[in-house]
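Mind looking over this structure? Questions follow.
With one protein chain removed, the remaining protein chains of the complex are shown where they sit.
Chain IDs A, B and C follow the sequence of writing; residue 1 opens each chain.
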Amino acid sequence: MMSIDELALDPRAVEDRVRAPGFGGVVTFLGVVRHVDERGRSVEALEYEAYDSLALAEFDTIAGEAGERFGNVRIAIAHRVGRVASGEVAVVVCAAAVHRKAAFAACQYAIDAVKARAPIWKREVYADGSAAWKANEAHA
Amino acid sequence: MMSIDELALDPRAVEDRVRAPGFGGVVTFLGVVRHVDERGRSVEALEYEAYDSLALAEFDTIAGEAGERFGNVRIAIAHRVGRVASGEVAVVVCAAAVHRKAAFAACQYAIDAVKARAPIWKREVYADGSAAWKANEAHA
Amino acid sequence: MTVRLIAFARARELLGDRRSIEVAAGARVSDAWSRLLEAIPDLSEVRGVRFAVDGTMSEPDRVLHENDELAIFPAVGGG
Partner (left out) sequence: MTVRLIAFARARELLGDRRSIEVAAGARVSDAWSRLLEAIPDLSEVRGVRFAVDGTMSEPDRVLHENDELAIFPAVGGG
């Protein structure tokens, strides 16, 4: 259910990992690279770098926690690494549950946890070619 | 940004209506027809019927309310009508915002309001061929 | 005067192929609804009936006019 890859993300394919009979609510979060940062600087791309094995294990841990909190939920997380241009999708989190309330809660829990805890770092690349590492939480 | 149609829904196309530069968080809700109802009866399909003009106006109203509550958000709502087989998507709600918190809140607000207020009715069709009208809220 | 009718869900099924109703000049939505209940008593089973006139949600005391379109349907949501 979890993946980290340099290829462009396909949100529908990630959704398909969680869709299952009886799961009436599916909530998908797309994290899209913004074209300006908090200080108004023009951003061309973000460059993501992951400690893959640890990040995938953390995704599993997060999904397990969501299940403990919100009951019978199915969670899929796909994170892109490498250069992601502004306007492109950097992360997809899908949560499916029997009812929509649990699906929303689980999806939001999972993306919050991914941003706070997954060993994934990013660098903003500006229009002038300069770049700066950012705290993971800053981008969406 | 709003649609009511008998054709199968394409969630990515609905998402594309709300994606825009600077909107870093996109949240999509899919309401999927469940194969059993609350009493465990096997459901083959739901048949949806809408008062189209009023329902589309209500979608616009709901999107306006979400903007008042959650700031700069873009909302798209697509509802399918006619026969929707179990496992298929009956409704798609997308919300985009600069930050994910507002996108989640707006998407959840919009689907809750659609279920509670949009003039759309549904009938459960059971495996034995019988059918029953349902309150809109019951299904997801 | 003639008021056109549309209906949805259970109300549509019960209304059958009736497309209009005759009411007195100055009649209100509630008057038209009473006439319909007399003609089709089963309409009383429509849960929390709601009305719209010419595409706008309307209360039962709304005054009708010649050729208005009266929509009749069950309450939405809350189930």
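To be clear about the criterion, a contact is a pair of C-beta atoms (placed from the backbone, for glycine too) under 8 Å apart; a residue touches a chain by one contact, two chains touch by 3 or more.
From a predicted model like this one, the values you see are computed outputs, not experimental measurements.
Counted over the whole complex, the shown chains touched by the missing one are A.
Residue A:Lys115 is the one among A:Arg17, A:Arg100 or A:Lys115 that touches the chain not shown. Along subunit A, the points of touch with the absent chain fall at residues 49-51, 53-54, 57, 115-121, 123, 133-138.
Quick note on the criterion: only the chains that are shown with their structure count from here on.
Distance between subunit A and subunit B, defined via averaged C-alpha coordinates, is recorded as 23 Å. Once the centre of each chain is set as its mean CA position, subunit B and subunit C turn out to be 27 Å apart.
Touching two or more other chains at once is no residue of subunit A. Looking at subunit C, no residue sits in touch with two or more other chains.
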